[in-house]
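One protein chain is absent from this view; the other protein chains keep their places.
Chain IDs A, B and C follow the sequence of writing; residue 1 opens each chain.
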Amino acid sequence: MSRTGVFVCHCGSNIAGALDVERVAEAAGKLPGVRYAATYKYMCSEQGQQLVRDAIAEHGLDRIVIASCSPRMHENTFRKLLKDTPVNPYMLEIANIREQCAWVHTDREQATEKAIDLVRMAVAKVSKNKPLHSSFIPVHKKALVIGAGIAGIQAALDIADAGYEVTLLEKESSIGGHMVMLDKTFPTLDCSACISTPKMSEVAAHPNVTLMTGSTVESVGGYVGNFDVTIRQKAKYVNHDLCTGCGLCETKCPAKVTSEFNQQLCTRTAIFRPFPQAVPAKPVIDPDSCRKLSGKARCGVCQAVCPLGAIDFEDKDKLITDTYGAIVVATGYELVDWAPLYPEYGGGKYPDVITGLQYERLVNASGPTEGKILRPSDKSVPKEIVIVKCVGSRDKKKGRAYCSRACCMYSAKHAHQILDKIPDACVTVFYMDVRTPGKNYEEFYDRAREDGARYVRGRVAKIFRENGKLICRGEDTLLGRSVEVPADMVILETAMTPAPEIRELCARLSISTDEYGWVQEAHPKLRPVETQTAGVYLAGTCQGPKDIPDTVAQAGAAAAKVCILFSKNEIEGSPMISAVDENKCCGCSACVRVCPYRAVTLEEIDSREINGTVKRHVARVNAGLCQGCGACAAACRTGAIDLLGFTNAQILKEVDALCL
Amino acid sequence: MRLKKEDLNKILALLAKNRELFVPGQVRGIKQFKLWDGETPELDGENTVLPPKDILFPKTEKMYAYKTGTETEISEIVDAPERVIFGIRACDMHSIECMDSVFIREGYEDSFYARRRAKSLIVAVACPGAGVNCFCESMGLDPDAAPGADIFLSGGGEFYGVTANTEKGETELKKWTQYLTDGDVPKGEAHCSLAPAMSPELSEKLTGLFDDDEFWQEVTEPCLQCGTCSFVCPTCYCFDINQSSVGDEGVAFRCWDSCMFSDYNQNAGGHNTRPTKKQRLRNRYLHKLAYFNERHGMELCVGCGRCINKCPAHLDIAEFIDKAAEVCHD
Amino acid sequence: MSDIQSALHKRARALLENGDVEYVIGWENARGENKTRPAFIRRAEDAERLVWNRWCVNSTAKYLLHDRWPKGKIAICARGCDTRAINRMLSDGQVKRENIYILGIPCAGVENQICRRCAHRNPLVYDELLGEPAEEKTDFDRFEKVKEMQAMTLEQRRQMWEDEFTKCIRCYACRNVCPACNCRECYADQYRTGWQGKQFNAVENRVYGLTRAYHVGDRCIECGECERVCPMDLPIMLQTGRMLMECNELFGQYECGLSDDETPALGTYNLNDADSFG
Partner (left out) sequence: MPVNEKWMPKILAFCCNWCTYTGADLAGLNRMKYPANVRVLRVPCSSRVSPQFVLRAFQKGCDGVMVCGCHPGDCHYTSGNYYTRRRFMVLKEMLEFNGIEPERFQTRWISGSEAGKFRDTVAEVSEIVTKLGPNTAFNERRAENV
């Protein structure tokens, strides 16, 4: 029979003022299993806690009920108190007779009656409590960062600087992501290469960072502190240990394909470096465009000319498996494929209607036109340029209601660059709103207008060709009339969308995405860089559109979270997680289906049955992943899986006690 | 002595005076023994679906009430009013004799059952012999006789033959004199539709079959291990004791249990002495047809055929007896 | 019926003779006419005991759960409803497809109430089909009886269910015959946890009835076995029928036992589920 102690708190006059605490204690004293009942002015005070310690020693109590304020306030206080007594910290229940009783009822008699009920429920529940002990999970102090744009690079650098090993994955052949494609960055107009390439080389050279380009995540198993990740490294066909990056092969390669890095504005060879400052600065062969590898011809010129024999056509994809303690998702964004969405803007048939990134490559010194703004059709200098904002963003009909956040600022930057580089250029910007929420953002926008950029409030309805000009017909809502602006070149500031295959990656990491595919953060305000899966963090535009300052800030935050995790050798898991009684479990996987954290899996066990030992499946809970929500316990018909701390027996007792 | 059929209701009125009179009748579409409500009872046709067992050995019988708290009080619950069970047939009457042997005569006397039994007067009736699966004759019973009953109404044509077998019967009969006339009644010719080869010799030989796995495998395989046969059987007397408490007051009760349930033999440590259905059904058949005989000198099966009517897997104890007889024979 | 029976004899004998299966589950005549019983044929020469006629009402599928780890394969005669039961047990992970060899029997309806409302007379899954597919029946409303019940007033329904469940003698035949009731240890047998009392009273019986309806409701294959076996003739199918009807309305066309990896309605969700809560 349980020996329960009930302690009713006055909480000064908060409780005692609204209900008769003595009568509650007296009623509690008569409950089955209660050996001691007392009241005290402040149970959470040192004297109050001492009262509990003394009562445990004197009456040999093995379960404690505290009738006081909300468990969300002092449950931990009383658990810590019990740590240094013979009573297990989880042989404790709290009856909330302040926030949900004393403070909310006026009638003293009814409040006392309710408090007695609540204490009776707590005493009934505690009679079924069992001692629980925390489980400890080891932590591998090695981090994996997926995506090597500025977010991934910054996160990897911070974690590495904190002294932990990092593996930085990048699916392209060079790190740098989208930032390294840009010419200037707002609002300071720093040259993008000048601030990102040093970080790229620093991360490549950092002793704690293992850089793996051309690599993607094949599969993820395990849980926080112990992720077993399998990485697929695509074949490079070039032995980077021998290659010195002299570039001879690139000059001799006969195959020409459009360059993805330069946004299809120029071509590249089959054996290539995406851009001159690429890190690692060694070429790779693209098997689809290489004549030899795609079987179109016997070619092999690069192998012939290479002085060091670094070319290896027999190279194969490699699968590398390693264990990581934490994972940072920094997969960045893609610009939306605007052509099918906007037939009214020519649907891609006008070469001079280009995206913001294509413009960035034109204006970039290491770009296809060495920085001279030449329109793609006839390579002439465009005089009249129109910039169209919110192409694909803020438009439910086109499938994306959200704002892509950074385009207001970089469209002002584009206007400023054009007016700066083309003396008598005329720039018109069609906008709905101009959002300048950062430091010095509004001033930057003012300067763009002072440079002569003409801002027209309205959306461009149609772009069509008319005697050599691209006519942008739109509406000027401020003047209340439609307007047509002839242009030599049109720049569309297209919407940001999540990186391709983000949903597959998230499925492997068992984290969820929102309806557009942006990675779901644990809590938008309070846990922006965490996900629901413990040990998986996120940084940058993978979580949603944002500009570089926010991205770098998030990268630092994610790195800090990883360092917090790695600061301990093992993590203490909460003991209030699910547990399976393998005798009762019939392996129907009802629990496996409902677990939001994939913490329950079916394992095969040898089980002694009537006709000998057989193999059968039972559910097994992974202490690291289980967050204790109890969905599995409610889904299990047999009650084989149960949530410790809120077991079926406990809740049934609590329900029975209420209805006396 | 004789009783005219029309006067039956008057007799029932007599029996029902300040006593609970149970007669066979329809309760929500199921023929069972129910409190007499003035109409003529359904004495003919099939036997009742539920046996009269529920009256002497209820499904749930409250035994003690208790109150814990500072000190524990226990009070016994006595619920044994004067009762009359009217319209019992030979097979059910014999089942009551089996229960008497278990609960009263052999070994420990069960006070709850004994009290109810003492307070009940049993008036048996000749069996119209309409059961599809009846075989009481093979179990040594006469459909038109109920030696154990206080009063027995034989025949059932235009007149009933009235005989009293116990003093309680005689004292009761004194009240009936105004309706009784002399003369006897021809013996009813009701006979059972089944005649399985049951015999005392088979009863001994059956236990010899215990280890014949193949036989039991074939006989028990269709069984679904539900409790239907034990809960419709008039002679199954197994019970479980439990309590239901509400706060610090509670009631200890006993309720029907069935050896066919998987948790019937579940021991504390998790071991189950009869884990498979083969063992359980074998135990049930042998208990009915052999083990009970060893201790009480009569089979525990009265041939009422209720388990044959209601078995979901269409198992048939009569067919089992024939098969067993065949196997024991050679 | 008879040519199916002779095909059954031929195939059963062949399977047993060359040891493909350990035993064949089917039906055999019980004593008295118009009554059959599940049969477990182990020897080839007993194959002739197998019958197929309109009195084969017992479901054979549940017996697969009585031999969950068979030494060899088990052959099983399966009508449309039996194959749905097998799909049910496969979806619940309680039976392995490679352990069973299904002899599909196209069924034109047997002497059972449910056959008037059967939409799957032909076996849905089989290794062999022992005859020409029967013509499917479509002229019935699956929830006809449930709708009749709904037409009653709340008070009438309360009284009706209280009367019905007072009759229940808790023999658990409905549980032991149901293919969806395939737990290793039933909650009703776990008295210590405190789910279900042992008393036989109307409310305890109703708790059992409603709990079982909830446990199998979204996985019920409407085979009608529970109603067939109930010794007290309780209308159990109304409970699971009401749940299926609700699932049908809320979550779209809902029928169970049609494939071997179904997810029950209450075991999953989708983001825009209907929700009339505040």
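Things worth noting here:
The criterion applied here is as follows: a residue touches a chain if its C-beta (ideal position, glycine included) is under 8 Å from a C-beta of that chain, and two chains touch if they have at least 3 such contacts.
All figures in this text were calculated on a predicted structure; none of them were measured in a lab.
Contact with the chain that does not appear here is found for just one residue of C:A30, C:L130, C:I221 or C:M243, C:M243.
Among A:E58, A:E99 or A:D337, only A:E99 touches the chain that is left out of the view. Within the entire complex, the positions of chain C that touch the omitted partner chain are 149-150, 154-162, 166, 195, 199-204, 206-207, 210-211, 213-214, 217-218, 238-239, 242-243, 246-247, 250-251, 265-266, 269-271, 273-278. Although one chain is not displayed, chain A still touches it through residues 70-72, 96, 98-101, 103-107, 110-111, 113-114, 117-118, 121, 512, 520, 532, 576, 594, 596-597, 627-631, 633-635, 643, 646, 648, 651-652, 654-656, 658-659.
Just so we're on the same page, only the chains that are shown with their structure count from here on.
For the interfaces A-B and B-C, the C-beta contact count is higher for B-C. Averaged C-alpha coordinates put the centre of chain A at 46 Å from the centre of chain C. With each centre defined as the average position of its C-alpha atoms, the distance from chain A to chain B rounds to 71 Å. If you average the CA atoms of chain B and of chain C, the two centres end up 32 Å from each other. None of the residues of chain B touches two or more other chains. Residue positions of chain C with contacts to 2 or more other chains are 185. Against chain A, in their complex, chain B makes its touches with residues 68-70, 246-248, 270, 275-276. Listed in rising order, the residues of chain C touching chain B in the complex are 30-32, 35-40, 58, 62-63, 66, 163-164, 166-167, 169-173, 175-177, 185, 189, 191, 197-201, 225, 228-229, 231-233. Taken together, the chain C residues at the contact with chain A in this complex read 68-69, 92-94, 182-187, 190, 192-195, 215, 263-264, 266-268.
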